[in-house]
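Apart from one protein chain that is not included, each protein chain of the complex appears where it belongs.
Think of it as A and B in the order they're written, each chain with its own count starting at 1.
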Amino acid sequence: MRSAKMLTAVGLLAGTSLLLAGCASSTPAAEPKNVELRMTVWTANEDQLALFDDIADQYIAEHPEVKSITFEPLPFEDYTTTLTTQVAGGKAPDLAWILENAALDFVDSGALAPIQDTLEKTDGYEFDDLSDAATALWQKDGELIAYPFSTSPFVMFANDDLLRAAGQPTAAELQAAGKWNWEGISEVGAAVNAATGKAGFVVRDFDYTSWDNLASVWMGWGAEPWGDDGASCEFDSPEMVDAFTFLHEAAFDKKSMPGPGTTADFFAGESAFTVTQISRASVLPDSGFAWDLLPLPEGPEGEYSMVGQAGIGVMATGKNAPVAADFLAFFSNPENSKKLAQWFPPARTSQLSTETLAAANPVLSADQIENVVIPGIETGVVRPGHTDSAKVGQTVRAALDAIWTPDADIEESLIGVCDAVEPLLGK
Amino acid sequence: MTTLIKSPVGRASARPGGRRPLTHLQRDALAGYLFVAPQVLGIAAFVLVPLALVIYFSFHEWNVLANTFTFVGVANFERFLADPQVAPVMRTTGIFSVALVFFNISLALLLAVMLNRSLAGITFFRTLFFSPVVVSLVAWTIVWGFLFQDNGGVNGALELVGVDGPNWLREGPTAMVAVVIVQVFKNVGLNMVLFLAALQGVPQELQEAARMDGAGPRTIFTRIVMPLISPTILLTFIITIVGSLQVFAQIAVLTQGGPGISTTVLVYYLFQQAFLFGEFGYGSVLSLVLFLIVLVLTVVQWQLRKKWVFYEN
């Protein structure tokens, strides 16, 4: 009897709270006034946050209707999860940084409000300055949905001290000898491992789980995980089989790449080469060894380059979406883009100059910026994403685990990957 | 303070021509309701209401990003029944929980018996075994992740005794073993302290008497000590088994449910579906399943307590 009453009460409460949740999100925006903007970010770096606050203060000074702009750091590991929880709870931020691997989910779902109009109409924005390569991932039906505030090329770092200690040529010597290709790297890496016990080459952040980082390798074989429409699985293509055969041999036969369950940190001097984003160069001054920076090595299909990106979007559900878009236009205008360039390589063609980037990356030489960074950004391809990225990523990861054993049948395992992931791709 | 309880009586009797004053029993019952009110209302607001919402969500397809929320009837439940991953996930969950509870309880008991004496330095050792309980879970798990690498500390130690250790986190069976080990060492200290406390409550006279009667240490332990601390064992059993079904951060850090899906326990699967894949509808169904399992297990254990437990007041 009591419990029946209780259940009724529970039902009532539940209904009310849903109703309220619905009301809160559908309140129409009248004249904007006392606007409080919130942007979720995944950096907790004080210098970066100070710069953001600085830009925000300037904006507020010119826009009395905006009362405050707060930047809210969420932890990087569960960034998308936490953001999604906030959206689910009806507490979406007004603006959000978007991780590259979740880009398609956010862009395609309608979660983000289009920003192209606002950007184009903003005085002095120079919208056409944004490079096509940088904006490709962030468009829907030819319209820009989110602003790519960071476009960071993948490069190869080399530990010249370790190479010399193993009696191997330095990175520059390898390149001069025409051996700057994956086979050459793997040979040298195997020799380093044999001579010193340290690792040959490491695909950073792969760790035999985040498989999409391997795109920086398989692109050299001309392989793609799925067709352009995203509907057909290409993991079992001959190119992909060759690329994975190379990786499997490197890990299990030549020992030029640390095997599963073994990590080696390049920046702690434990490996001769590493593939990673240019932005990691900032930790090199502390590492205490002679290093070099080169483009990604050639694959059987020749030269290629890849970039990692991050975007800023305006959440469509926010009450103040128009104001938020206007702030984004200010945040990413030429002047502020230049300031942000010290951490985030810009999408603006005019700012891809040795001068701008050298000021931003004091540890890199002008040569390295001119020969590696700028071409990398200009020609770099974004790794292939997919909608439903988390589910696709997890399914592929689970299926790919079959490859990472010494006696794996690579072709068979990759067919297994396609079997597992194909039902998701068609959606 | 006392007015709280006395006032209803006063009011009732002061009413002109009023009803009978509350009887002793009624007054007592009223006090009972008032005493439990904060807890019961809190549970209603922060557990039952959310639970009702979860049930409500489970009949809907909820796409958070696209901001759509559609009624789909029992589709999510049908999906659960047809989901080919459910069977392996359930098996994994069962193995994980049984292993965890078994090792946690036996190790805690062993440690408690060993440390239940007043020797010099015993406090120091108690503290050592308890220390993981206060260390941040994330830091603890990350460190163990390094120790369990193929060339990590665990295999290094095994090599010293001539054993070629497995690639712990990369092979199905050993990954599960590793996850259990990490979790056991993290929490066994708490159960150890509970058992220590229970052991110190065992009257020495009883053990002395048994010794007089010629009982050996093993007999004393199984016949006298165990029955006397059985209520504590039951309580820790329930807490540990319920806790084992809620372990997910460790799995997220150590194995992400892999290799394959060999360490994907139900709560991690739930977390994946709801928070990583944004499938809140299906995640709600999995939540309800998890809740039901815990509920049934607890009720069964509670019913069994009369068999297991030596005495209860």
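In this text, contacts are C-beta pairs under 8 Å (C-beta built on N, C-alpha and C of every residue); 3 or more make two chains touch, one makes a residue touch a chain.
Basically, contacts and distances are computed from a predicted model.
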Omitted chain, identified by the protein name its UniProt record gives, among "Carbohydrate ABC transporter permease", "Iron-containing redox enzyme", "Chitooligosaccharide deacetylase" or "Nitrile hydratase subunit beta": "Carbohydrate ABC transporter permease"
Chains shown that the absent chain touches, full complex: A, B
Where the missing chain touches chain B, by residue: 1-2, 4-6, 25, 28-33, 35-36, 38-51, 53-54, 57, 110-111, 113-119, 121, 123, 125-140, 143-144, 146-147, 151, 153, 156, 181, 185, 189, 193-194, 196-201, 204, 207-208, 211-212, 214, 216-218, 221, 230-235, 239, 242, 245-246, 248-249, 267, 270-271, 274-275, 280, 287, 290-291, 294-295, 298, 305, 309, 312-313
Absent-chain interface as seen on chain A, which is shown: 2-3, 6, 17-18, 20-21, 24, 38, 42-48, 70, 72-73, 75-78, 82, 85-86, 88-91, 263-265, 267-270, 277, 279-280, 282-283, 286-288, 343
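Simple rule for what comes next: only the chains that are shown with their structure count from here on.
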Interface residues, chain A side, partner chain B - complex: 6, 9-11, 13-14, 17-18, 78, 81, 84-85, 87-88, 105-106, 109-111, 208-209, 259-263, 316-317, 388, 390-391, 394, 397-399, 401-402, 404-405
Residue numbers on chain B that touch chain A, as the complex places them: 44-45, 48-49, 52-53, 56, 62-67, 146, 148-151, 167-171, 256-261, 272, 275-278, 280
